[in-house]
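For this depiction, one protein chain was excluded, whereas all remaining protein chains were kept in their positions.
Moving on, here comes chain A:
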Amino acid sequence: MKVSVDIRHSVQHGDGTKPDWDGIMETANHQEGEAAAVKIGDSPLESNQPADSLAASFSLLENHMFPDPVESNGSAAVSRIEPVNSQPPDVSAEHLGLDEKPPSDQVMKLDPEKTKTECQNDVSMQPADGTTEDDATDNDQSDSGEFVVTMLAKAKLEEQGIGVKGRSSPLLEAGTQESSSFTSHRDEDVTADSWRQHRKHVFVLSEAGKPIYSRYGSEEALSSTMGVMMALVSFVQSGDNIIRSVYSDEHTVVFLQKGPLVLVCVSSSRQSEQQLQGELLYVYYQIISMLTQASISRIFEHKKNYDLRRLLAGSEKILDGLLNLVDSDPSFLLSAVHCLPLASSLRDSLSQILQKAITPNLVFSILIAKNQLLTIVQEKTVIEDSRLEPADVHLLLNLIGASSAFQAGEIWTPICLPLFNPDCYFYAYISYLDPPECTVCLLLLSTDKEAFYSVAECKRKIEEAMMAQNSLSLIAKAGTYSVSQVGVSDLRHFMYKPFDVPDNYRQLTQFTSPEMEAPYSSEEEKMRLLDLYRYMHGRIHSTSRPLKLIYHVAERETLLAWVTSKFELYTCFSPLVTKACAITAITKLLRWIKKEEDRLFIRYPPKYSTTPNPSKSSRGGKSDQQDSTDNGFLSLL
C-alpha cells in the first residue's frame, strides 16, 4: 500500500488551506486579462491616491486587528492592492449584464486568444490553419491554442449542441433515449432548447469515451456528444497536451482529467476556470468517495471500456445533489465548512459526550444539525499527522443529505474520504437522533467493517447522555444569525473565513456567514449574490493577477472582498455606501466576529484515543485491519 501513501502526499497541499486543485492551476497564464469579462483590474495602480489610502487603511486595520509578530507583510499587502475603485461603471455592467450581451452567432468563436490550453510537454505543433483570427498577442501559447481550434473545428463541437444555442444536432437526435429510470432530469429531451439552456452542464466520461454521468439528460442520449468530447481530449492528448478549457462568448468549457475519468463542465455562469475546475474536482471526489481511486484504476486497467454506470447506478442523485449544493452553498467555493452557531458551553458539552462514547477503530465522531456541523471529534493518532479536509466533510454532508433514513433506521455504509486517503474505505454509521424530524444526525466513522454493533452502541451512549443534558432541545433553538446582529446599517451580508481559528490551529477550515435576508431572500436574488461573490472570489484568486482587495460597485450593491494572511472576507453593502463607511463597517464587523468567535466557530476540538488499534493504517500505510478498496464488486467484473 505504499502507493496510496504517495498519492496521499501528492494530494495534500503545502499549506493545507487549499485543496489540491490549486496545484493543477499553477501554470495558468495571461488569459484572464484578455477576456472581456475580467478587464476590471487592468488599470495601473500607481498614482491613485484614494486607492492607496484605502489600501493603507486596510493594511493598518489588518495589523491592528490581527497583529502578527512573525510575518509582517503589511507592505506586501499594500503593494498588491489594486485600485479597482477607479473603474468606469461599465465594469459591473459587464459582469452583471449577462443577458444584455449582443446575441452571438451559433458557432462558438474559437480564436486562440480565447482558447487556452496547458502544455505539459511542449512538442512541436502543427502550424495554424485558417481558423485563427489573431496572431499577435499570445505567442507563448498560440501554438496550442491553434491546435485546439483546429481540433474543435474538426470535431464540429458547436454542432453537438454542447450548450450552444441553435440547431439541434443530428447526432444527438440519433442518440437512444431509452432506459432512464431516475430523476426527471434524466428524462430531459437533450435535443430541446431548454436542455441547452441549463446554466451548467456536467459530464463524466471514461477515457474510452463511455458516458458515465450527465447532470441533465440521460447519458445514453448524450453518448455521441460525449464521444466527441472524448475524441477531442484524446486527440489533444496524443500531442502530450491537456485541454483545460475552451471559451466562447457565452460558455466556458472546462475539462478535467483524473486518472481514467474525464470530467467536462459547460457553463454559462461566468465563473472562473479555476472555480469550474474546482467544481469538477468535487464531482470526481464524490465518485471516489463511493468507489475509491484504487478500484477505479483497477477496473479500467482490467477493462478499458468498462461501463462504470453499472457501479454508479443509483448514485446519480448523490451527484445531482452535489452539483446543486455546489451552486447554492458557498462552502464549496470557500473550501471551508460552515458550523452552526452555538453557545460554546453547549458545543463543549456535546464534544465531551462524543469524546466519551468510543470504541476501538473509531476515528471520527461528527454531530450535524440542519446540515451544518455542530462538533467534530477525532482520534488522536489520526489528528497528529493530518486533519479532516473541508472537501471530505462536504462530501459526507452531501451523502447524508442524499440518503434517507426513516424512523430509527441506522445506516452502515462504506465511504472513502478522498482527500484523507483516496484508496481506502471508512465505514460510516449514520443515524438521526431526533426521529421523526430527522434534523440532528450522528455520523461515526470507523476503520473496521465489522464494527457496526459496537459503533451503534456508542450511539446509545451518546443518545443517553444527550437526553440527560437535554441537548436536543437546546440544539433545536440554535440556528443561523442575522446580519443585523453586527449592528452595521449598510452591511447586508458577509462571508468570513479565518485561515486559522484560534485554538483550532491547523484544524478544519471554517467560515461564518449570516442568513441571506432581504433583498436576497428569493432564490434568484440569492443566486445573484452568490454569483457576485463567485466573481469576487475569482478575481481574488486569479492565478494571473491575484488581488488582495477589491472594491466593486455593482448595480444594486457594493461589494468588498479582502484577503489577508489571516482571513478571507467578502462583504456586501447597500449600493450607496461610501468607501469610508465600508472601512468603518468592516472594522466593526471584524470586532464583532472576534467577540462572537466562541459561538461562530468550533474551537478547542477535543480528541480521543481508541488505541490499542491506532488507526494509522487508515492513512494507507499498512492496512491490516483496514478493508482496502475491495468492496466485493471487483469480483463481478
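As a convention for this text, a contact is a pair of C-beta atoms (placed from the backbone, for glycine too) under 8 Å apart; a residue touches a chain by one contact, two chains touch by 3 or more; residues count from 1.
In this section, contacts and distances are computed from a predicted model.
Student: One chain is missing here; what is its name in UniProt, given the choices "Ras-related protein Rab-20", "DNA-directed RNA polymerase III subunit RPC3", "NEDD8-activating enzyme E1 catalytic subunit" or "Multifunctional methyltransferase subunit TRM112-like protein"?
Tutor: Cross-referencing UniProt, the chain left out corresponds to "Ras-related protein Rab-20".
Student: Which of A:402, A:540 or A:581 touches the chain that is not shown?
Tutor: A:402
Student: Which of these, A:437, A:464 or A:515, touches the one chain of the complex that we don't see?
Tutor: If we include the chain that is not displayed, A:464 is the one touching it.
Student: Check the options A:265, A:283 or A:312 and report the residue that touches the missing chain.
Tutor: Missing-chain contact among the listed residues: A:312.
Student: From the list A:290, A:462 or A:577, pick the residue that touches the absent chain.
Tutor: The single option touching the absent chain is A:290.
Student: Footprint of the hidden chain on chain A, which residues?
Tutor: Considering the whole complex, chain A reaches the absent chain at 180-184, 187, 290-291, 310-315, 317, 399, 402-414, 428, 449-450, 452, 456-457, 460, 464, 630-633, 635-636.
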